[in-house]
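One protein chain is absent from this view; the other protein chains keep their places.
Showing chain A:
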């Protein structure tokens, strides 16, 4: 399949050489903004629209991700509202002039809306495929794109009615067998018990009793429901209500997009017609380079002065509680269990501690409880492995907050998120040791109590560094570290400048203070692209950047 080809300069053409697309298209159209994306677009569009649509979708996906990270406990409804709001913000007015003309030319209201809908479907499909092209290139990009797209699909799927679901299912997932009435009668009490145990609302229960429609599928198809115990299992069959089908369809969707992505990655070179390669490839590649995915790989080189010797000072000043806590426990017990070693070890690697220094650090921390020889035998391999020098030589990255919060462990384990695992007195004491502002300690403890662990961590950061509220929550220990380094570096340079200004005596006292206040904002703007930018790039600037 050839994906992109151009006929004349300035226009990119989608050509699909798959037969039978038209026949399938009719069915897909039924669901105006819900698509399995089985059919690539096939039309001519301008380069400008190509990029504008992709950027708009990218912004929606990114901001949705950021919103989720910061507000992990919102209801589906709130997420959906946010999604619609973002779509309104980014996708509105991007549709081509044809639709606008149709709407404006006094056509009847119904015709105008249907034209607009069609336009939306088109924009949705094109933007999806452009991003697919941009994000198919590495495993990491694919993973991110897949996760965001699935999340969006899941949210949208939830808004559809029973009939629409049924139609959608009969087309995309015929392997679900309806449960016959007599069998359903015998399992119904248990099904109701499952629902009660999952704290389903009374309305949901009433809906099921009023209209008991259940499907029987092999449990292997619903691992998500099984792992949360949200389904009744009997002899290997899962009894799934019509409402609970969403995850299954999402799985189907995920499989489809995932396959499409890897297919595209394999044929990346053939995607672009030879004469257009020069122009299109950098454009598509730039879509991911402007990546707003939080990436802290720059941290290691920016502040690359970490060694086993200065690690304790760095830890005391810049480590988030989850890492500081591990360092403290390690120093006290001269040992850490596996989970803790992984969590801390990968983080240390992330902040730029070289492998030799890491070996030195762990060896000295484990002594004298563990002799050098025993250390080499038991632990050194694992450290080298983390650095990609053993085994399958993968370059492992440090855990993100979502991973760490998900960790659980026994009584002897110290890894995981301290805001989740420590009890309140212990948490207060730990934050006190960090010299966190008292008011912020209480805020962090309250946030942790309500299960907002990342917000608790952000509050602690604000308390420790005495900064106003951050516009981005904490989403990874490395981010905390990077922000901390950045703020301290700014303060130092400000102090130096202030001192210099004072020393020359040329400037009045007021100006010295002003310089001190100005410096951070300049540095912040400079560092923004690397360490935190979860901001949407401005359309104009990116267009010029990409067209070159």
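Rule of thumb we're sticking to: a contact is a pair of C-beta atoms (placed from the backbone, for glycine too) under 8 Å apart; a residue touches a chain by one contact, two chains touch by 3 or more; residues count from 1.
Convention: contacts and distances are computed from a predicted model.
Given the options "cyclin-dependent kinase", "DNA primase", "Eukaryotic translation initiation factor 1" or "Two-component response regulator", which would UniProt use as the protein name of the unshown chain?
Hidden chain, UniProt protein name: "DNA primase".
So which of A:85, A:113 or A:193 would be touching the chain we can't see?
The missing chain is touched by A:193.
Which residue from A:161, A:227, A:278 or A:313 sits in contact with the chain not drawn here?
A:227
Taking the full complex into account, what residues of chain A touch the chain not shown?
Listed in rising order, the touching residues are 190, 193-194, 196-199, 219-220, 223-224, 226-229, 232-237, 377, 408-411, 413, 420-424.
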